[in-house]
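Partial complex: the chains shown occupy the same locations as in the complete assembly.
Order of writing sets the chain letters: A, B and C. Residues in each chain are counted from 1.
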Amino acid sequence: MSFVTVRDVFQEYDGRPIIERVNLDVAEGEFVSIVGASGCGKSTFLRLLLADETPTRGRITVDGGTPAREPGRERGVVFQKYSVFPHMTVRDNIVAAESFPKGWGWFRGAKLREARARADEVLERIGLAHVAKNYPSTLSGGMQQRLAIGQALHARPRILLLDEPFGALDPGTRLSMHEFLTQLRAETSMTVFMVTHDLGEGFKLGDRVLVFDKTRWDPDYPERYGATITYDFDARDHGIPYQHILDKIPSLAAASEPAPAPN
Amino acid sequence: MRLLNRHPTRPTGILLAALPFVAVLIAYWIGSEIRLAANPQDKLLPAPETIMNTAGRLFTEPNKRTGEILLWADTFASLRRLAFGVGIGALISLTVGVGIGLLPYVRRGLSSFVAVLSMVPPLALLPILFIVFGLGETSKIVLIVIGITPFLIRDLSQRVLDIPHEEIVKAQTLGASTWVIALRVVLPQILPRLIAAIRLSLGAAWLFLIAAEAVAAEVGLGYRIFLVRRYLAMDIILTYVIWITLLAFLIDFALKTLSRKAFPWLGGGL
Amino acid sequence: EQKTDFKLAWSIYAGWMPWGYLDSSGIMDKWAEKYGITVDIVQINDYVESINQYTAGGFDGVSATNMDTLSIPSGGGVDTTALIVGDYSDGNDAIISKKATSIEELKDTKVNLVELSVSHYLLARALDKAGLAEKDLAGVVNTSDADMIAAFATPEVETVVTWNPLVSEILDSNPDANKLFDSSQIPGEILDLMVVNTETLKDNPDFGKAVVGAWYEVMSKMAAGDEEALTAMAEAAGTDLEGYKAQLAATAMFYDPAKAVEQASSAEMPETMTTVANFLFDKGILGVDAPSADFVGVEYPDGKVTGDEANVKLRFDTTYMQMAADGAL
């Protein structure tokens, strides 16, 4: 009863391996957090799930179907930035989730009115009704991400992919977004993959936490090997005690940073 | 205090802004005085009041034979050509630019061709142009189109490529086809850039217009300038030059305003 | 004022090619040295620009037609003397049509030409002789001389008025085109001159002597059919010896200074210049302030003046050509 199935997936860029031999089974409705050092290939893996790129080797299937060759309505996505259309009002951004599959990408007349009414409901739910006619550039970062999530969900995807969705927000906003996401999750039962830099966030929101890391390492050729899933934690019940994870995988803390030279 | 931290006060600022204009006027006036003192009939640098009189006459006095005011007829003809040329150039470059920026196949097929085209000196091709498009309005408009389109295409296709890949992916996850992405995601976002690019290429458009009108025309601002050059009527030439500058300025201002008004979502950017 | 350095401008035209040869062959330098001066001869591609430059004071002399001299420098208040009458157009300017076979048939058609140039004048004279006026045409379209050949190749252009080498070029490549009228039908009206600033000439007679002397040395070479000289001129004109000879055939060169003096002193000159002045005034070229066609005075070798005697700005002076004819240089 695996819903998303990843089998022996490799990804290379210009002959440089980024991801190696990834295998994964995710059940429908699971919330999977993905953490790992910066540059280890988390976003790349998400792009593979999204079918924005095709893996060099291996296959990714959803619900036993054939591997997708390009992004489509069954996979929704929210990036850290650029997830809403700057030239559409907040409401039109939601309406777009309905009208884009149509021939001209437009609604007119009665259809438009209905779509707008539905969009207003969504805005009400995500707390953006009061700025329905504003353009995204006038919204704060948190409001923009909320809109992006609302827009993605309005297309009713079966899988939702989040790439550091709260990475650019300040801590307070971040907390309120966690709440918002948890609330939405309670209402639908989508399968979610979320890449995050924040271990705490990963454990707080996820059912599972995957850690990406390199299993092999050649000090002379640091780019010779790619990363794969090295840990797969159960994170239900807040994944206590997740704090010890740093002791196990110190690279997560240092992230993009080489240790300061001793002096 | 460092010079870069010093800001002129408001009146000083206005004075400063006026300074170079006044300086040019005075320099002209002195030059004109000197020449006119040597030869009162000198035509090269007519006195400012002569220019004023000429300008007044050009703007108001109808031509004896045809009854129309030449300056306005010239302006109308030239602006019409300019509008057609720029408009057609804009349409072509929108289509091709979106194609190149969005579709890998079109990009491979056309981008190096457009790059080479943009290097061809259009003025040197005038004879071929005339034969293919005739001596009428078409060839003048085509010269403008040929002159500005390669630049517009390159600029716009670059802007399409600059649209964050995330937005394109997002649109795909909402089920948009290539056509819908072009129409609803890409097109509206490069329209402001189109206006900006047009503003940048208007100088070239004027140039090509004047060059085309110099070759063959019966009416037009460039035509008149080249015609009266035959008897060195600098008062008329200068009036026309100032008038063209003013028109260019107004068009530029109108486009800027249009861009601000028509694209509120830019939020002050650009 | 007295000075020793002079500058002449010339542009490419069959009758003016000797100026380029004068410069490149060193003949000008030789004569200038003789009179202890220097004369710089500068080629300018754009004919109108060369006259404008002269009018503005950038040059002491320029090659120009009688008509353009009257309108630009003289009309612009620069007192100008025709130092050399080099030739008159004897078929070098022509009206060529694809369809029409006579001037009368031009009625209600468009004509392409360089407006306000001698072509325009030629057209006006041709129409006049046929009892028509410019308003009987559907209009004239200003067309740059550089593009006249290309223009004639386009379908909508029916009639052009232009000059050599364009005339022969057009007739050669369009065997079925008709020459309706050419300047040989108005002999002596389109004169190609070397005009200089009157004041400069008055203060520096040596300048006039050197230039005229050099010019007639080259004239004698041409008259003798000097291949070397003619080839150099042909090349500078962008054609070959044959082509250049054909152009010269339609140019009534005054190889002999005495002939030039004769032309300048001829009884038709005042009449010609009056016709030209009327044409210019009619076209508004003499300026909006010009009260009438005779607002600029033209003085002839015998002291006769047409136009305003108080405003003589163009003088036909045969003194120097006469010296050349007398071998006094």
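Just so it is clear, a contact is a pair of C-beta atoms (placed from the backbone, for glycine too) under 8 Å apart; a residue touches a chain by one contact, two chains touch by 3 or more.
Here the structure is a predicted model, which means the values were calculated and not measured.
J.: Give the stoichiometry of the complete complex as a formula in the chain labels shown, bearing in mind that each kind of chain is drawn only once.
T.: Stoichiometry for the full complex in this file: A x2, B x2, C x1.
One rule holds for everything that comes next: only the chains that are shown with their structure count from here on.
J.: Classify the chain contact graph as line, ring, star, complete or other.
T.: It is a line, because the chains touch in a row without closing up.
J.: Which chain lies the greatest distance away from subunit A when centres are computed from Cα atoms alone?
T.: Centroid comparison gives C as the farthest chain from subunit A.
J.: Which chain has its Cα centroid closest to the overall Cα centroid?
T.: That would be chain B.
J.: What whole-Å value do you get for the distance between subunit A and subunit B if each is reduced to the mean of its CA atoms?
T.: 47
J.: Where in subunit A do residues touch two or more of the other chains?
T.: Expected reply: no residues.
J.: Give me the residues of subunit C that touch two or more other chains.
T.: none
J.: Which stretch or stretches of subunit C touch subunit B in the complex?
T.: Spelled out, the residues of subunit C in touch with subunit B are 48-49, 51-52, 55-56, 68, 71-72, 75-78, 112, 115-117, 135, 139-144, 146-147, 149-151, 153-157, 285-288.
J.: Along subunit B, where are the residues that touch subunit C in the complex?
T.: Residues 39-44, 54, 57, 65, 126-128, 130-131, 134-136, 214-218, 223, 226-227, 229-233.
J.: Given the complex with subunit B, which residues does subunit A contribute to the contact?
T.: Going through subunit A, the ones touching subunit B are 50, 52, 70-73, 75-77, 79, 81-89, 96-97, 100-106, 135-138, 148, 151-152, 155, 157.
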